[in-house]
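Yeah, one chain of the complex is gone here, protein chain that is, but the others are all in their spots.
Presenting subunit A:
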Amino acid sequence: MADRRRVNGPVGPTAPPVYNTAAHKPIAKEKADNSIRKIFLKTGVTPSASGSAYLELEDPKANSPSSTSLKLTCTVHGPRALPRSAPFSPHIILSTHVKYAPFATKQRRGYLRDSSERDLGVHLETALRGAIIADRWPKSGVDIIVTIIEGDQDRNAPENKSDEGWDMMNVLSGCITVASAAIADAGIDCVDTVAGGVAALVARQPNSPPAIVLDPAVSEYHKVFAACCVAYLPTRDEITNIWFKGQLPGADSMLYNRMVERSLVACRNANRVVITALNETVRPGKESA
């Protein structure tokens, strides 16, 4: 006699469906190749830290409930005195931690930092060390902690499509921008506000020619050939960190130089957001009026 009181599961084993193609086509607002996604940046969000900032990126394909794709929060603790046991340092000791929240990406992240997070931390440290005027704080240290609340991934993408780690570039550029705002919020002297930007060489369709785009939302493109993340000091016109990887057609460095140039444009755009956000903090309400 069949059990009619309960809704029973199927008799045989089943496999959950995994879709190869996303349920929708990314038709939404077409982002121009030479613009970056909208950034929301706010400083002073964590009262207990000496400086903090929060950054959000707009998702151009706004059919997910939150319509954002990258959420970062950064706290800066310090500058504070080094412990007595620490050796003398003529400069501020900078330590950066980048951590994905366990739920930030499709693949769950553990609580311990894995190698990609440590790697991001080193990149961020390099980017910031050039901007901070380190010799104004001898014998002191500062901790910069960036938590990635939501990674820059397409949650509608099929499970079996590997992302090849291109989103790391976007995450890093976000980390640099948010950390720069948080450092300014903490009142640590910098030569300039550093900002991060990404340019990538992508093909939109399987047979379209490669083109350089700014701030690539990786899931929108058929293939990413190469990407370049740069940390830039606009008023000094200097680069503190550069991270390029990928495969360029052609042997010369011309295309590489062009990608760096394009990512500087993204940096300048991001820097404008940082400046506006900091102005907002200093003179609340004035900017909007």
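Points to keep in mind about this one:
The criterion applied here is as follows: a contact is a pair of C-beta atoms (placed from the backbone, for glycine too) under 8 Å apart; a residue touches a chain by one contact, two chains touch by 3 or more; residues count from 1.
Rule of thumb we're sticking to: contacts and distances are computed from a predicted model.
Going by its UniProt record, the hidden chain of the complex is named "Ribosomal RNA-processing protein 42" among "Ribonuclease P protein subunit p20", "S1 motif domain-containing protein", "Elongator complex protein 5" or "Ribosomal RNA-processing protein 42".
In the complete complex, the residue from A:D33, A:E220 or A:E238 that touches the missing chain is A:E238. From the options A:N34, A:S116 or A:S140, the residue with contact to the chain not on display is A:S116. Contact between subunit A and the unshown chain involves residues 15-21, 89-91, 115-116, 118-119, 121-123, 125-126, 129-131, 133-136, 159-162, 164-165, 191-192, 206, 222, 228, 231-233, 236-248, 251-253, 256-257, 260, 264.
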